[in-house]
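Apart from one protein chain that is not included, each protein chain of the complex appears where it belongs.
Let's look at chain A:
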């Protein structure tokens, strides 16, 4: 998965979030994790562990402070993936 593009990350993230939240709405990069998907602080911690395993990266909890939308999360994952290539 080392050559993954950001578009692929976003696409995979949307699918993972749909499974994680059982959301009936369509998840897009603009979807807000808190207001649209009702991911509270505890759910977010568990989501992070799933994302770490899916993308085989370490996501420090402190890096989540600026994450509001799916796009924000995708940006963070891409940044970490790029740094660990």
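Note that in this section a contact is a pair of C-beta atoms (placed from the backbone, for glycine too) under 8 Å apart; a residue touches a chain by one contact, two chains touch by 3 or more; residues count from 1.
Note that contacts and distances are computed from a predicted model.
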Omitted chain (choose from "8-amino-7-oxononanoate synthase", "ABC transporter permease", "FAS1-like dehydratase domain-containing protein" or "Spore germination protein KA") - UniProt protein name: "8-amino-7-oxononanoate synthase"
Hidden-chain contact residue, picked from the options A:4, A:34 or A:57: A:57
Among A:27, A:48 or A:77, the residue in touch with the chain that has been omitted: A:48
Those residues of chain A which, in the complete complex, touch the missing chain: 40-43, 45-46, 48-49, 52-53, 56-63
